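Here the complex is missing a single protein chain, while all its other protein chains stay put.
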Amino acid sequence: MTTNKGFCASVCRCFFEYSTPQILVIRSTKVGTLNRIIQALVLGYVIGYVCVLKKGYQDTDGVLSSVTTKVKGVAVTNTSDLGLRVWDVADYIIPPQEESSFFVLTNLIMTLNQTQSHCPENVGFDCVTDSDCKAGLSNTRGDGVQTGRCVNFSSVARTCEVLAWCPLELDLQPPDPPMLAGAENFTVLIKNSIRYPMFNFNKRNILPHVNKTYLQQCVFNRVTDPDCPIFRLRDMTTEAGEDFQTMAVHGGIMGVQISWFCDLDLPASWCVPKYTFRRLDNKDPENNVAPGYNFRFAKYYKTNNNKETRTLIKGFGIRFDVMVFGQAGKFNIIPTLLNIGAGLALLGLVTVVCDLIVLTCMTKRNLYKENKYSYVDDFELLPDGTP
Amino acid sequence: MTTNKGFCASVCRCFFEYSTPQILVIRSTKVGTLNRIIQALVLGYVIGYVCVLKKGYQDTDGVLSSVTTKVKGVAVTNTSDLGLRVWDVADYIIPPQEESSFFVLTNLIMTLNQTQSHCPENVGFDCVTDSDCKAGLSNTRGDGVQTGRCVNFSSVARTCEVLAWCPLELDLQPPDPPMLAGAENFTVLIKNSIRYPMFNFNKRNILPHVNKTYLQQCVFNRVTDPDCPIFRLRDMTTEAGEDFQTMAVHGGIMGVQISWFCDLDLPASWCVPKYTFRRLDNKDPENNVAPGYNFRFAKYYKTNNNKETRTLIKGFGIRFDVMVFGQAGKFNIIPTLLNIGAGLALLGLVTVVCDLIVLTCMTKRNLYKENKYSYVDDFELLPDGTP
Partner (left out) sequence: MTTNKGFCASVCRCFFEYSTPQILVIRSTKVGTLNRIIQALVLGYVIGYVCVLKKGYQDTDGVLSSVTTKVKGVAVTNTSDLGLRVWDVADYIIPPQEESSFFVLTNLIMTLNQTQSHCPENVGFDCVTDSDCKAGLSNTRGDGVQTGRCVNFSSVARTCEVLAWCPLELDLQPPDPPMLAGAENFTVLIKNSIRYPMFNFNKRNILPHVNKTYLQQCVFNRVTDPDCPIFRLRDMTTEAGEDFQTMAVHGGIMGVQISWFCDLDLPASWCVPKYTFRRLDNKDPENNVAPGYNFRFAKYYKTNNNKETRTLIKGFGIRFDVMVFGQAGKFNIIPTLLNIGAGLALLGLVTVVCDLIVLTCMTKRNLYKENKYSYVDDFELLPDGTP
């Protein structure tokens, strides 16, 4: 019983013990000033960088976004093949809808009335006799399957005959100026709804103070109309430092960046999108193949005798990738406590740094050492181990 | 030699020194209780929040995902232009395949037999004489290029003549009820394979216990069939709090969210997808232009005399964006050690807080102070610097 009671009391005593380090206070102008300067630096860092700049007292969330786009405008082309022709949105947006991107046709090479038949390959597959061609061969860089015959390409050149969509597309440079030069005046309405799920905060890039009438006639301008979500294509390339007409010849990729960085401790109306534009592909002609952006597509028809023909179009154009990014922050007790804790821990490091300086550089370092340190000696192995 | 030996011994002695702070133990019920309460709070936070809630002992990885979708169903329309017509998946999914999104046509305005020719502009480009129209002008909001002539639009109105795809589309409200009202019964099979590369963990939303026979006839239902990856379109809009028929008239964007939050310390079979549905676009008619979601596309034909005609379709519909997100966690020694370390560091802060209270608020604070602090005075500048 006595042992038990003694043990119990001992545990109790232990439970009510509070251990706190013994402190040596050095009263010295030099040492004190040094200490306060280092403390001020750490406090300045914690308050200035962690709290003010990085907003360490906030919880943050990433943006969820949905984008729709709608291009408007018509362009005219005048070619010997097609005559005067008007291109509208159903003609030049390919494919007609994408998730967060749209492609505007600005230039094209058309090959009309192709049928599955035989014709001479383009220059590059030259031959002299049939033995230079191999029936059934289909080269990756060729346009069809060789029939094994060598035929006249022109009055001077002979090339291997192929089974292909004939006549073949001529491997030409794209027209310059671009066929749909008028595309620079097209406008695009970009509708963007965002959501910060953690804070249940929704917003869209058509701001509350913008009304229908304004939207029906405005065009984005960084100075005069910064809230208008309708962009003229030429303005976007100009902001990115590119010339629309030059870019339109070979095509390219434009990034439309919408950033939503919001401090939700401030009024919600201060959370507005910021638009920036940047060319994403590399226009440097060196070390490059197929500069710009183009792809081939076809329109298929059937003739009266049920034979399939197609119009092949090598379309050059600008793909606009709408990229939405952002982050929202709002006060939360947990990150606040974490950052206060980390700040206090950093203050503890002040002592480490000050001790280092005080005990090695100060003239009275031996006085300080004597008072700071006590010693227990326990050197069995070292005979001369006297302090 | 002696100096050398002395230096060597001094380094040795220094190496085998262990510095530990001198501790003052205060045995007091008040102070001890305070200490234990604050310790309990910190421990509770570390264990409860960091370890249990945030699973600080786990390494985490983000999800990689691939999605395919397949819509099934047919709808019927009956219009004066086209008569009775059946729409199947090749008709109403545009474009036929996308990466993680699909568009279902629900309503449309069709303009048949357009050709490149001249016709009067729609109302809004009114004129009285030819001088009100400007040859070559192509307004962004117009449908073609003005020829400079003013012609009769109807018996009462005159508008500028344009070169365009004629006849022009009439700027009408979309039909209500929607043309493809039957789209609400379409079903979509969403196949989703995910991967957590750090843990080499793969899974798909067709769970192992689901067999072929079940998959061929099931439809997702949160209560009765929560594991069926086949969704009826109407059910998805209903779960998002929207009425399918209302949404179908002007179109819209639906988010199909698949979340994969997995604790890989638990059996892999507990890692199952969770489906939620949300409308992403803004249906609020105020401060809005072009509410809903629509785009124009065309089918191109050639007539007997090789002239191109097209059918222009202004298609309204619902775009379903499949969004896959998630995070997996698994025990790892490194984050565990890091969190234990951070927890111990926080325990060190307990002393700071307790000291503050003990040395300023307790009645016996002077007794504690006397025992905790020793002083070295070194005030050369302050004459009255006595403690």
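The letters A and B name the chains in turn, as written, and every chain counts its residues from 1.
Rule of thumb we're sticking to: a contact is a pair of C-beta atoms (placed from the backbone, for glycine too) under 8 Å apart; a residue touches a chain by one contact, two chains touch by 3 or more.
Remember, it's a predicted structure, so these values are computed and weren't measured experimentally.
Q: Which is it among B:K70, B:H118 or B:R149 that touches the chain not included here?
A: Per the contact definition at the top, the residue touching the missing chain is B:K70.
Q: Touching the hidden chain in the complete assembly: which of B:L53, B:V223 or B:I334 does that?
A: Answer from the full complex: B:I334 touches the omitted chain.
Q: Using the definition of touch stated at the top, determine which of B:N4, B:Q173 or B:N211 touches the missing chain.
A: The missing chain is touched by B:N211.
Q: Would you mind spotting which of B:V11, B:V86 or B:A268 touches the chain that isn't drawn?
A: Touching the chain that is not displayed is residue B:V86.
Q: If you put the missing chain back, which residues of chain B would it touch?
A: Missing-chain contacts on chain B: residues 13, 15-29, 31, 64, 66, 68, 70, 72-76, 84-86, 88-91, 93, 95-99, 182, 185-187, 189, 191, 193, 195, 204, 206-212, 215-216, 299, 301, 303-304, 309, 334, 341, 344-345, 348, 364, 367-368, 371, 373-374, 379, 382, 384-385.
Q: Just the residue numbers, please: which parts of chain A touch the chain that's not shown?
A: These residues of chain A touch the chain that is not shown: 9, 12-13, 16, 19, 21-29, 31-36, 49, 94-95, 98-101, 103, 116, 138, 140-145, 163-165, 253, 255, 280-282, 287-290, 293, 295-298, 300-302, 304, 310, 312, 315, 319, 321, 323, 345-346, 348-349, 351-352, 354-355, 358, 371-382, 385, 387.
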